[in-house]
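Dumping the structure here so I can ask a few things about it.
All protein chains of the complex are present and in place, except for one that has been dropped.
Let's turn to chain A:
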Amino acid sequence: MADTASNTIARAAAPDARSLLRRLAPFFGTPLNAALTLILLWLMVRLGSLLVDWAILNAALFPAEPETCAAATGACWSFVIAKSGQILFGIYPPAERWRAGLVCILIIITLVASARPSAWRPGLAAIWVGMMAIVLWLMGGGFGLVSVPTSSWGGLPVTLILTVFAIGLGFPAAILLALGRRSSLPVVRTLSVLFIETIRGLPLLSLLFVASILLPLFLPESLLPDKFVRALLALTIFAAAYLAEVLRGGLQAIPGGQSEAAEALGLNYWSTQRLIILPQAIRIVIPALTNTIIVMIKNTSLVLVVGLFDLISSGKAALSDPAWPAPSTETFLFIGLIYFALAFSFARFADFLERSGAEKRG
């Protein structure tokens, strides 16, 4: 019994050893490859150990006080821990931060809940409108909550609100612009082209400056929307122009026979676009849409130039506390991680959408 067992193991082990050799061959096959492998391994170990020393072994954590950082030679995570409220929520009144936190959670839950294609029903749009209204109420106050002006909003909720609103409002606008650009009505077509080309031709920064600095010069005080709203408007039309061009690419890829078949069945123009053309066009441009949307997530950080406190400006404000040694690397690593989490989860989501569509259609 023991004999056969060991034989089996030996037989199983032999191919394993061979396959291990085969796998190592590319790394050690020639003297040059072997040398490169060893040098790179050594570098990885050296740098990796430095990183581990800095980020973990020699890092300062608790208690989250400036003294802890002063005593440590590594990363000053104590600062990020002590200041996390300020980095995440900026100058939002500390006593009301729970509201800002709730806003972030609400937005993320709604995003996750709408991710599955089976959730895409007409009711979803109503849920989003409701969510946006609740978000504005929680952030701004009124109706029983202490009022917080937009000038005191800051941090992650600002980044999330700008992203979700700019894309949420920009996407329907982009659909209209893309359809308008292909319209057979000359006026509609010309206006769409004019809008798209003008907005695409301007840097986002200049749009934000126009919205925040030039607009107040032209408009009387009473007609002037809030600065936050103006920045959001600039981001929205910028997103709309770019998304419109991405969508147009998808529309052009749909053969003319599709709208002919829909029209021959008696569907009108809007039903044809909504039920037949757009679902196919959007699926085709998912990779390009993902790209544009990820860029838009990060573009929201540009609002700091017009004096709004997004995540990055909140981080910078936190760093200005003289009681601390201003560990900017740690702070920006923390902020970078949040941006990465947002962008990466969105990219994975888009990937999932693409694959789920491809499997179904064989």
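Following the convention adopted for this analysis, contacts are C-beta pairs under 8 Å (C-beta built on N, C-alpha and C of every residue); 3 or more make two chains touch, one makes a residue touch a chain; residues count from 1.
What we mean here is this: contacts and distances are computed from a predicted model.
Not shown: a single chain whose UniProt protein name, out of "Glycine--tRNA ligase alpha subunit", "Multidrug ABC transporter ATPase", "General L-amino acid transport system ATP-binding protein" or "Regulatory protein VirG", is "General L-amino acid transport system ATP-binding protein".
Note that of A:Leu102, A:Ala173 or A:Leu267, the residue touching the chain absent from this view is A:Leu267. Contact with the chain that does not appear here is found for just one residue of A:Pro31, A:Gly257 or A:Pro322, A:Gly257. Residue A:Pro279 is the one among A:Pro94, A:Pro149 or A:Pro279 that touches the chain missing from this view. Annotation for chain A: contacts to the undisplayed chain at residues 255, 257-258, 260-268, 271, 275-276, 279-280, 283, 360-362.
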